[in-house]
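Written out below as structure tokens is the structure these notes cover.
Of the protein chains in this complex, one is absent; all others appear in place.
Here the chain labels run A and B in written order, and each chain numbers its own residues starting at 1.
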Amino acid sequence: MKRIIGVILAVGILAVGLVGCGTKKGHAITIVGSTALQPLVERAASNYQLVNSNVAITVQGGGSGTGLSQVQSGAVTIGNSDVFAEDQEGIKAAKLVDHKVAVVGITPIVNKKVTVKNLTAKQLRQIFTGKITNWQQVGGKKQKITVINRSQGSGIRNTFEAIVLAGKTALRSQEQDSNGTVQKIVAATPGAISYTSFSYVNDQVKALNLNGVQPIAANVMTNAWPIWSYEHMYTKGKPDVQTKQFLNYVRSPKNQKTLITDLGYISIHDMKVTRDYHGNLRHK
Amino acid sequence: MDKIKRQLTSSSKATRQDRIGKLVAFLCTFLIGLLVVSIFYMVASRGLATFFKDHVSLWDFLSHQNWNPSQVGKDGTPEVGALPMIVGSFSVTVLSAILATPFAVSMALFMTEIAPKRGQKVLQPVIELLVGIPSVVYGFVGLTIVVPVVRALGGGTGFGILSGTLVLFVMVLPTITSMYVDSLRSVPGFYREAALALGATRWQSIYKVILRASVPGLLTAIIFGMARAFGEALAVQMVIGNASLLPHDLISPASTLTSVLTTGIGNTVMGTLPNNALWSLALILLLMSLAFNLLVRVIGSKGRLTK
């Protein structure tokens, strides 16, 4: 009996001992934040480390708010965010440096059995503010519309509401926080409508045209498709050399051409317009 | 002489061992207590900031129905009405416990009184497996099976308190069952023997003696199950719909404290009102479970057979 307890204690002490000695070699970059950006950065980090083995990069999710507040407090090197730091309450944007690494297009999706193929911006707004409640009112079957919104404060909802709702308040409805869950729920619920980033549109759901424009990357580049947002990587002040090198790698045309488009994002180099946090557009 | 004296007056090896053992055991317990205090402190310090720093009135927080912490309402105060979530949490928790209790009692009785050998062999793994299924999987099974069934039977979208209850029912069942099994086992054997010797049937001895002797244990078990239901986030979140609306029936979308907490916490910034408001929800969770625990103690001490 004693022996068993002894072994347990010894292992415990060993574990604690390991912690003390768990030193990290080389330069460590910790990246936290947006779950939408995570797969991209994770992938880029592992590719980057293949050639730069002296850098240890850790990528974690946690949400845009977590990313921004952790980078602001100095707990992490880079904070990933779907929203402009200026738009996030409690963040002193002046202290953070924005590195835009990709553009993500957002599209309304509906259940496959919904016959409507196109909505005007006004119709879309009226659906999400609760003025239109039946697909019949926009030329579809007689069926109740089930609105599935995204979580309050999430980057995608901020973007969608800024561009589509034009200052109106969305109706109170179901909310889901992740693209994958939204996609599954819309696929399973008759008459459902929601919105997700382009990469989550699959054969289970149907993406809608807006004002006759198709939700494809080429239309985002010219802003013909207006619902899109930047993916940001924020550093506190100017990044150090190692961090800067990694950020440059993520933004390099080579990486943008392969990895970013593979993952369904849109390269920042392909954009023909820019947009600031007030929503002002400028043609390049 | 001295040697004998020393032997007689100093404590023996076993006594010293006992003291050390007691100390170590106490330290372990103390550590748990410390942990609870520190978690309480952290949750309370952030959760109370909503009321002291951001000056939201506690009554508004508990009684208003609009939850939109990043926006200011018509009356100039932030929209942090937690009533829909509080009602939602209470509803799913209480309903799932009510639904699960008869099943859990049956399971426990089957394992201890009716067929101890066979029941133990078959049902023990059943319970352990139910615990072992991760809540994410429960959530997705709920989404693919429970929600469509509820939609077909009850109408609406299928998301809502009923779906949440059904999913939680399966999740709290093993907790209540295994806790109650322990408490049934601790009912002394001579209670059963005395009842049977008086000519009682098995059911009479169960109903009139064993169930009554184990009431405090059952209540503790139910509270533990409710605690699990209260704290469950991922599975409920997928089937309840997450709409911060005051639930009017069982099949319209609703929300719970945990579902709002989990979805919101990543999108808010530490120290701001929307974040503090979420911590206030966490504080409510803590306080409610504390209240439940205290309640069960009162009932437990009143219901004990031997005074």
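Note that in this section a residue touches a chain if its C-beta (ideal position, glycine included) is under 8 Å from a C-beta of that chain, and two chains touch if they have at least 3 such contacts.
Everything below uses one rule, namely that contacts and distances are computed from a predicted model.
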Legend entry - Chain not present in the shown complex, as UniProt names it (candidates "Tryptophan synthase alpha chain", "NADH-quinone oxidoreductase subunit", "HlyD family efflux transporter periplasmic adaptor subunit" or "Phosphate transport system permease protein PstA"): "Phosphate transport system permease protein PstA"
Legend entry - Options A:Thr181, A:Ser194, A:Ser229 or A:Asn255, residue touching the unrepresented chain: A:Thr181
Legend entry - Sole residue of A:Asn52, A:Gln143, A:Ser199 or A:Asn223 that reaches the chain not shown, by the stated touch rule: A:Ser199
Legend entry - Contact with the hidden chain (one of B:Ile98, B:Ala197 or B:Leu290): B:Leu290
Legend entry - Which residue of B:Leu95, B:Ala227, B:Ala243 or B:Val269 touches the chain not shown here: B:Ala227
Inset, instruction - Consider the whole complex, including the chain that is not shown, and state which of B:Ser10, B:Thr29, B:Ser57 or B:Gln71 touches that chain. - result: B:Thr29
Legend entry - Interface with the unshown chain - residue positions in chain B: 14-15, 17-18, 20-22, 24-29, 31-33, 35-39, 42-43, 102-103, 106-107, 109-110, 114, 119, 122-137, 140-141, 145, 170, 173-174, 178, 182-183, 185-186, 200-204, 206-207, 223-224, 227-228, 230-234, 257-258, 261-262, 265, 282, 285-286, 289-290, 292-294, 297
Legend entry - Absent-chain interface as seen on chain A, which is shown: 1, 5, 8-9, 11-12, 15, 18-19, 21-25, 30, 35-36, 38-39, 42-43, 46, 56, 58-62, 66, 70, 73, 75, 177-181, 184, 199-200, 262-264
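Operating definition for what follows: only the chains that are shown with their structure count from here on.
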Legend entry - Cα-centroid distance, chain A relative to chain B, in whole angstrom: 34
Inset, instruction - Could you pull out which chain A residues touch chain B in their complex? - result: 35, 61-66, 68-69, 72-73, 88-91, 146, 151-155, 169, 172-177, 181, 184-185, 188-189, 192
Inset, instruction - Sort out for me which residues of chain B touch chain A in the complex. - result: 68-71, 140, 143-144, 147-148, 151, 157-159, 238, 241-245, 253, 255, 262-275
